[in-house]
Structures are given as structure tokens and as C-alpha cells.
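Every protein chain but one is kept in place in this view of the complex.
In order of appearance the chains are A, B and C, and numbering begins at 1 in each one.
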Amino acid sequence: MMSAAQRALRNDIVIGCILLALAVAAPFVVDSRFAITQTIVFFIWAMVTVQWNLVFGYAGIFSLAQMVIFAFGAYMTAVIGLELGWSVWAAAPVAAVGAVGFSLILGLACLRLTGAYVALLTLAVAQIAYVLIRTETLPLGGQSGMSRFGDLGFRPMLGADWYIGNYYVGLTLLTISIIFSIIVIRGPLGLAFQALRDSPGLARARGISRLKYQLWVFGATAFFTGLAGGFYAAHFRIVGPQILSLSLLLFMLAMVVIGGRGRVWGALIGTGVLLLTDELLREVAGDYRNLVLGLLIALFVMFMPQGIAGALSAGVDKVKNRLTRKRETPSSH
Amino acid sequence: MDTLNQILVTGLTLGAMYAMSTVGLSLVWGALGMLNLAHGVILAIGGYTAYWVIAQMGFPLVVGLFGAMAMGALLGVVMYFGIVRQMLKSKDFETNIIIATIGIAIALENLLLRGFGGSAIPQPIQFSGGFWIGMVYVPWQNAIILITAVVFMGLLAWFLQKSRHGRAIRATAQNRDAARLMGVDTGNVYIQVLALAGALAAISGIMLSSMTTLTPGMGADPMIKAFIICVVAGLGNVGAAAIAAFALGMIEAGAQFQFGSHLGFPTLLVIVIAVLIWRPYGLFGREEVERL
Amino acid sequence: MTGGPLLEVEELASGYGSQLVLHDISLSVREGELAVVLGPNGHGKTTLLRTISGLLRPQRGQIRLAGQRVDGQRVHRIVAAGVVHVPQGDLLFPDMTVLENLQMGAHLPAARKEYQQRLQMVHDLLPRLAERANQQARTLSGGERRMVGIGRGLMTGGRILMLDEPSLGLAPVIIEQIYEVIGRLRDEGITIVLVEENAERIAELADEVHLLDHGHIAWHGPAVDLMSRPELRATYLGG
Partner (left out) sequence: MASPATPAPAADTAGATLLECEGVSKYFGALAAVKDLSFSVKAGEVLGIGGPNGAGKTTLFEVISGQTTPTEGAIHFDGRDIAHMSAQGICHAGIARTFQLNAAFEHLTVWDNVAVSAHFGRHNRIFPGLRLDRRARELSREMIDLVGLTDSVDVEAEHLPVIDRKRLMIASALVTEPRLLLMDEPVGGLTPPEIDEIQKLVMRLHEGGLTIVVIEHVMRFLMEVSSRVMILDHGEKIFEDEPAQLLRDPTVIEVYLGKSAAQSLLATHGGGEDAGAES
């Protein structure tokens, strides 16, 4: 009989394939350019939140450094493109490796701390980067940002439909990062993090080093976050300091929290729901968009701490129990 | 010699402002184990309330000050009944409360934007002129900020050390169950602490806007500095937070003169990161050993 | 006032989340009586005291103090009604001095009124606390911590004093001193509920003994009856 873990893995694969099929078919079915380009933005932010969910939801590291790592990937891609003249296809992966290096340095500084201290320190690092870029202390184009470093090159091939090319590159990158996150979550590392969260002292006594494996996940997720940054730069063809703003960071955090921390599909659901709400609120609430968003975040974390994904899986379990109880003969207990 | 005096005056003023907001934050963490990310926007609301009471309603400055303190305290109490009380019972309260207060911060800042517009507004509580001490010219503005901070720090220290309620707050921070077994109504303690922190934040909001201007987002930077000072002093150590506030105020003033005003803050952060790597639990913090 | 029982617990069930530790506990303690609750670790002794003092909300059953229901109320109200709980492991305020810890005991208005005489009584009963008055609680030895815990409880001046394993972690010679203090408190007519893992000597001191086994009261009765029951002695009074 399949153990609980194997059944969960099978479910993930099934859900994954269905979503992938829908996403692949979408450009042929939907012909509105706005819907496709918005989905590309969804792909970018989903890549970041999926990795952040691994760091925050599973590894239990309360880091607010995800966007500064994302920005590192984006800016490095731009710099390589401008200075070395490389095409974005080569610059982005190199920038992603750079982001891994940057995150390991950051990790060595922060990961010996716990809980609130990590959040504060990573928030401070993000604020430093924002100030240094805005005041042009770092030669990264200041407030207006950097551009003219090239793009994915679909314009010559597809002309007006260039964004379809970007769409499929974004989809591929997101798929890879989700597969990576499932492998980590369902593998020994996922067990190690659950053990570290349940009892750090016992985990240490059983040979699990908190710092080493948190650093490992910090670096590994930084690769995909950096890559997402590179893709962001290639897609929008400009990189500016606003990607480091506090409001964007908190918007992304809301995606992870509302979606459901520590759930495989939590980040994806959260990203989708928040982007849709943001669009709706732009028309409906207009100037009061942040007010509603802020209250939403507070209410969700108070009344649905395990997020939409958590509530969904709880609902599914309830239905399943009711089904199994009906099927079993009453005398079985 | 002159720049040294200037650094001293600016440093003490910065220190005073940071002390006012940091001490409230450290108190709330000590008693509740709660990091309040809405602390920055409460600071801003304090500044705006003083402006509204004085400039728009025409009341005297003193009414503006106490009105702002009352508003700060009220926000603290509303947050207790609105969010904190339910969440205290939930699992991993420490991370959830940070996210919930982020939501409140975003919402309140949006209200400030709608209420007072985004453009900078001057803070009516201002004092011009100054006086000389030996070779040093001290503007009244800086002197009053420093005096106010020292007075409130003294009152707070007396309250915490000597008064019955102050001791109950310290007891709750050191061991919540034991405090309850002594008949302390911990719910009451939390309300007092949040109200106190709100009032102190409102005052530091007035101080800050009197040196710069009122803008809806003015609270973010001082809040992060207050966090950093708390971290350097060791979260929950109120006395050390006041000392660290003045120390870091001086360092930032020195850095501003040395590297230019926009580099004061980053230098501060780099120093803090160095401190945290050297002492992961802050200068005065202690590591608790977990017994299995 | 030896009228009805001072403390009555009826059909109490309590535990942590879904796991019940106490299943169906009924016991009563009369004014001036020394009641002892014995039983191995993990069978619900501490849970019982934490439920009576309100730190734990009972899932079923009633608790009455001098006829008035107190179960379900907030801890500070139950303490104000007169229940004093000296918790297991003392739970002192580490960064406060011994005197400040005792002052915290007299936090409630009723206790504060008689602060001076009560402090004098505690210093007479536990002279070491006067010597250590200005020392931080964190730096005290095991025995001294226990005395501060009991002294702080006495400062609250409630009607019933509940002590959770006062012998825990102390050398026998110091346990002797602690029980001697408890004996004197009993002679002064203070109602005491004492929870212990296995304390043969304290059983002789007790008026009534309740044996707790897996969350149920296995037996209760006068101490002298217990002494004459070898099979109960074997299982409950130390292997």
C-alpha cells in the first residue's frame, strides 16, 4: 500500500501536469495580449514566491531578503549585458550563479540568528541596497534604472507576437523551479527542516546541522530567484530600484502568507489571488487599494493562518474522511 | 572644534528621537514577544494628529502634544483588541503578528495619504532661535527635543522600577504564567504597554517632523532604525535600548558629516550587521539553552 | 470555620489540546487540612494544579472555592478569590531581586494592605530570604529558589496554598527543611494541597491522601489507612 508521502507526491505530479497543460494551451486559446503579458508577470512573481515559500514556509527562515536577491539577479544581468555585451540568454544564468554567491554571504551573516532577528537584518540589507542604488552611490543607473542591455530576441522572429516567446520561457523557468521545490520538499531535506522546526535540539543531536542546511536552501533557492530577476530584466528590458521598495516586498510577503506557508502549491495560489485582487482593486478601490490589501493581509493571517492552500487541503481531507467513513462498514472500528 | 560640537548637538538630538520610539518597541517585545511593524505609521499618525489639532483645529501647542499622545495610545489599545488578543492564543504568534501588523501599517499609511495628501506638510510644533553654551550654538528645537526625551525616559524608568504597574509589566515580561499566578491581569498589562509605546511613538513622530516635515511614509525609516537599535541592545532590554539609541544617534551624526548626509543610515546598518555577526543575541542579550 | 469543604473538584477533565491528561477527577479539601496528591510523573498531578489555578482551562467538570464556582475564570480572578499556586520549578522572576519577587507576591490590593506583617511573617519563617533580599533570583541555589517560591506564594495570602513538588531537585537534607516549613504552616491552620511524586514522609504528615493514576483518582483516604495497605505503598510510595 502506498505510504502517505508517496500518495502526496503522486497528487503533486497530477496537479502539476494539469496546470502545465492549461498554461501551455493558454496562448492559443486566449488571444488578449493583456491577459498573456499579465500571466508573464504572474510567472515572474510566482518563481520568487515558490522559492520564498521553501525558505520561509519549509526551512522556517523568516528572511525578507528574497527581493534583494531577485534584484541582484536582475541588475547583474543588466550589467553583464551592457559591459560585456553578452546576450541575455548567457547573462541571466551567470547572474543567477552570482545571486547564489551573494545569498551565501548574506546567509553566513544572518542565519546564525533566529526568528525576528533574521527578519530585521534581511530587511536592513534590503533597505541599504535601495538607498545605495537610489543615491547612485552604486553606479546602477540611480532612480531611472538601467536599460538597453538586450532582450530574449523574439522580436525579429515573432514580430508583434514577441511576448508569446517570453511567455513560454517564463513558463519553462517557473516549471523548473516548482519541480525543484517539490524535490526538496518531498526529499530528505524537507524532512530535515520539519525536524529542525519541531525540535532544533533533537535535530542537532541526530546529526542535522541547522546552519548548513538552511544555508544550502538559501543558496539553492537564490539561483532560481536570481534567474527570475534575469528574466524580469529581459522581459521588461529595464531594471529600476523600485523592485526593492518596501511596498513591493510586503506585497510579495502577502502572496506567500495568504497563499499558505509550508504548502507545495501555497505560493502559486497566493501569487495568483493577490495579482487578481490587485487588478480588481485598481478599478474598484482605486486610491484605497492599499487600505483593502493591508486589511486583507491582517485578516488572513488572523483567521486563516495556514492560508488558502491550507484551508483547501483541510477541506479535501474532511471530504475524504466523510467518504471513507461512508464506504467502511460501521462495525470496522 | 566646531564640527565636533555640531556632531554632538545633532547626535544627541537624533539619539533623543530614536530613544523615544525604540524604548516603546523594546517594551512591547519584552512584555508580549511582539514586533510591531505598525510602529512606524503610529509615529507618523502622532505627527499628523498634532498638525491637525494645532493647525486645522486651532488649539494651542500643548493640546496638540497631548492629543497626539492620546491618539498613539488609542491606536495601541485598538490594535490589542483588534488583533493581538486573538492571535496571542495562536501557534507561532511571533511570525504571524509581524505579518498582521504589516497589513495594518499598509492600511493606515493609505488612510494618511488620502486624509492629508502626499505632499510634505510642516509640523506646527516648532521652536526657532537658540542659545550659546560656551562656543556651541544650541538651537531651541534641539534642546527641547533632548529635554523632552530625557524627561520621558526618566518617567518611564521610575514607572517601570518603582510603581506597582511597572513592576507587573516587568514581571509579565520575565515569566507570564508566574505573573498571572500573582494576580496580575496580563491582558491589562498588554493594553498598558501598547498604549505607552503608542504615546511614546507619537511624541517621537512630532519630534522627527519638527526637524523635517510630515509625509505619510515618514515612519518607515525611523522604525527600521528603532528595530536595529533594539537588536543591538538585545530585544526586550529597555534600559540598554535607550543607551544604544544615543550611541547610534552619535554614530549616524558623525557618519553624516564624514561621508555626506545620505550615507548616515547605511553606515549605521553596516555597523549593526557587524555587531550581530559578533554577538548574535545583541550586546546585552542572553542565549536560552533549550532542555529536551 | 470547619463547615463545608473549602475546595471541591467534581468530574474534572483537562489536558493539552486534543490529549486529555485528567479524565475524571473528584476531590475535596476542608479548611485547615493538608491534602497530599501522590502519583508517578506524567499522570496529571501538575495538570491538576494548573487547572485549579486557571492556567489551564478545564474541558469538563467543576471547581468550587468556598461554594463559589471558579472554573473557567481568568487566572488573576481565581487568585483574587484565594487560590495560591506555587508552580513546579518555582517560575521566579529571574532578573528581579528576592525582595522584588516577594513584592510581586503582594500585587493584589488585598495582599498589599497587609504587606508589612506578611513580609515579617515570611522572613521569620524563611530567614534566608531576609539575608538574600537584594540578590537577583537568577543567582540563587536550588533550595533558596524553592524558599522564594513558597515565600512569594505566602505573600499572596490566599485561603488555600497549592505546592507543586516542593522536593523536586533538592538534596534530602534541604527537603527536610522545606517539609519542616510546610509542617509549621499546617500547624498555623493554613489549608494546603501538596503534590508530590513519591514522598513517604509527607504522607505521614498529611490528613488526607489522594492517589493519582493515569488521570484518575485511584484511592483516597486518611494517611494512616494508606500506611496499612502494602500494595498501595509499593506502587505509589517509591519502587
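The rule is simple: a residue touches a chain if its C-beta (ideal position, glycine included) is under 8 Å from a C-beta of that chain, and two chains touch if they have at least 3 such contacts.
What you are looking at is a predicted structure, and each value in this text was computed from that prediction instead of being measured.
The residue from A:Ile13, A:Leu108 or A:Ile183 that touches the chain not shown here is A:Ile183. Although one chain is not drawn, the whole complex shows that of A:Val68, A:Ile208 or A:Met255 it is A:Ile208 that touches it. Remark: the residues of subunit A touching the chain excluded from display are 3-5, 183, 187-189, 191-192, 194-195, 198-199, 201-209, 213, 216.
Here is the rule we use: only the chains that are shown with their structure count from here on.
Relative to subunit B, the most remote chain by averaged C-alpha coordinates is C. Among the inter-chain contacts, the highest number of C-beta pairs connects A-B.
Taking the mean of all protein Cα atoms as the centre, the chain whose own Cα mean lies nearest is B. The geometric centre of subunit A is 53 Å away from that of subunit C, both derived from CA atoms.
Separating the CA-averaged centres of subunit A and subunit B is a span of 33 Å. Distance between subunit B and subunit C, defined via averaged C-alpha coordinates, is recorded as 42 Å.
Across the complex, subunit A is touched by residues 29, 35, 83, 86-87, 90-91, 94-96, 98-111, 113-114, 220-221, 224, 227-228, 231, 235, 262-263, 265-266, 269-270, 272-273, 276-277, 280-281, 290, 292 of subunit B. On the side of subunit B, the complex with subunit C involves touching residues 164, 167-168, 170-171, 174-175, 177-187.
Contact residues on subunit A toward subunit B in their complex (touch as defined above): 62, 109, 112-113, 115-117, 119-121, 123-125, 127-128, 131-132, 135, 137, 199-202, 205, 246-247, 250, 253-254, 257, 287-299, 301-302, 305.
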